[in-house]
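Note that one protein chain is taken out, while the other chains of the complex remain in position.
Coming up: chain A.
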Amino acid sequence: MISQRIFSILQRYERLTLPRLKFHSRLNDRQLRHALAAMIQHHLIYHFTSLEDGNTYYEANPQAAYYLVRSGKILQLVESRLGEYASRLMEAILYLGHASVSELEVRPELRSRNPVAANRIKHEEEDPQANGLDVEEEPATTNGDHAVDDKPAPFHATLKALASHGYILRVRDAHFQSPSDNLLEAQRAVAARSDIKALKGKKQEEAIKERAQELVQERTSGDLTQGLMYNGLPRGIKRKFGNGSVDRQPQNHHNGVNGDHAEDEEQQKEEEENEWSEDEDGFDNIPMESGMAVRVNYEKLDVALRNARFVDLAQQDAPAVTAELYACLLRRVEYVTPRCRDAEEIPREKEEGEQFSTPISVQTLLEDIDPSMDLTGALGPADPSQAMNRRGKRPLENGVNGDYDDADDADEASSGAMRAYLVNQHLGLLSQPPFDLASSVTLSVGPSKWRVGFRGLARKLRHLELERMIESRFGDVALRVVRVLQAKGKLDEKRLQEISLLPFKDLRQTLASMQRGGFVDLQEVPKDAQRQPSKTIFLWYYDADRVCSSILEDTYKAMSRTLQRIKHERTLEKDFLEKTERSDVKGHEEEYLTEGELERLQRWRNKEALFLAAIARLDDMVAVFRDY
């Protein structure tokens, strides 16, 4: 509660010194200091000590506060990639904001290999806004009674795996200062250098700008992947060979609503756990620097989450095998993509250049994919007439052998060139409309490689979200109108009708209701100075940027309303929930609660899960509009 108050004060007044903050918050020194320390630990507050006046300024970090909402999704992702233990480790790091390696190592819940409490992820999400002070105590309650019957946890190996994936980074001093402070400081430092002072005028300005960027980069970079990559692959990556079907599933999970996957996840966990021990335990337990503090790298995780969205797009209309191949490509791309975009803000529509990922060669992909994966069955023949003639025996050079003789099949499919050809076929399908998910580049030497155009796809995701909203609010007629406007720019009603082939009545109604909803706008172009309506041209247009930003605001609002509603629901059930949360009842619900109460608790948990799922899905939208 205290940190909540401090945070909202800082949001309102922006930068404050300690005395001012104390004045506004009406807290005593002790409370204030504790709260600030905890919030700094969680990177919720930036602080900056000015060299000029010696004051320390505090500033809220809304980005970090927002990312707390995404914790659940991040843990799920880490779990699907690196297994259950890694997600627990990640969870510990998230709890602590940042922590040193040695600190993490001694945490009781990370000692054992098996999960400690079943529903902790839920708790994490439960109250992201007010995480401040109570965090310190909470984890302590969830451990203890676990027998030490299992092997020591692969702590260091897992930490390294996380680091090499780039999911965590080293905490630097500069991380505690706001980006603008960092930049100003760097500029000051650069300007004071003698070689810069020697320059004059515009040149000097440019040099300062450039060097300051470099300096900030240097000071804030906490990249841990260096030296941990092995042949371009991060450590701790699971071998997928032999169990393709198991691995395919986690890809589906990222889309938010969880809960019903519990069972099959459980099974997977078991398998993963086993694999893990065989693969990694032996050679990779050299500890990492114990004094190093690590924190979560949200930027990188956004890349991974965004890729999951791209895979979802592929799954919508492409065969599953193709989508899986695409997932492999994106995985490779993820390792070499540090962040979603370089620009601070999403550039305006049509002013945005394309930014391609590093091209990945087919050979690399072939190493990643499951050799038993059937690449042939999912695509038709390039020339159907031939296939008809020789029933079932499709010619090989068309890339699809419709041959179902086992011996034959195995021979052909296992040959590398054939598989490379097939991979190209599958990705080629994705490079075509309606997908446009990948594109191939042919370099002067060597075979062609595949890459992903991030900006275009991010834009596509944004448009898809908008289109979904438009369709649900105004129907499919509106969708057509919006797409026409998007493609053609500003149009008057008549042209619009000709292209969209809609009756005037429908068209006008739709346009009017969309304008009311703020999705399309009308521009008046008067032909004379009197601006008579009869002598005015009215042009409809659709400004995706504007709509995006207003939807983003709406989404934030919807999220906060949902959170407020949870709070309200919680107060309705306050007495009962307080009982279930008593320290003696918690964890022993079955013993202390009556059947009716247990049912009630279950109902409450379902309800809460529903709300949180709604928030998680709203967060998906925020990510699309803001972060990708």
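In this text, contacts are C-beta pairs under 8 Å (C-beta built on N, C-alpha and C of every residue); 3 or more make two chains touch, one makes a residue touch a chain; residues count from 1.
Here is the rule we go by: contacts and distances are computed from a predicted model.
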{"item": "Chain not present in the shown complex, as UniProt names it (candidates \"N-terminal methionine N(alpha)-acetyltransferase NatE\", \"Thioredoxin domain-containing protein 17\", \"DNA-directed RNA polymerase III subunit RPC6\" or \"Vacuolar fusion protein MON1 homolog\")", "value": "\"DNA-directed RNA polymerase III subunit RPC6\""}
{"item": "Of A:Leu110, A:Ala323 or A:Leu511, the residue in touch with the unshown chain", "value": "A:Ala323"}
{"item": "Identified contact with the non-displayed chain, of A:Ile40, A:Ala420, A:Met469 or A:Leu598", "value": "A:Met469"}
{"item": "Residue of A:Ser3, A:Thr158, A:Thr225 or A:Ser500 in touch with the missing chain, whole complex considered", "value": "A:Ser500"}
{"item": "Candidates A:Arg111, A:His156, A:Lys490 or A:Lys607 - the one touching the absent chain", "value": "A:Lys607"}
{"item": "Chain A, residues in touch with the chain not shown (by the definition above)", "value": "245, 252, 256, 312, 315-321, 323, 374, 377-384, 391-392, 398-400, 404, 425, 428-429, 431-434, 464-465, 468-469, 471-473, 475-476, 479-480, 483-484, 487, 494, 497-504, 506, 551, 554-555, 557-558, 561-562, 564-565, 568, 606-607, 610, 614, 616-621"}
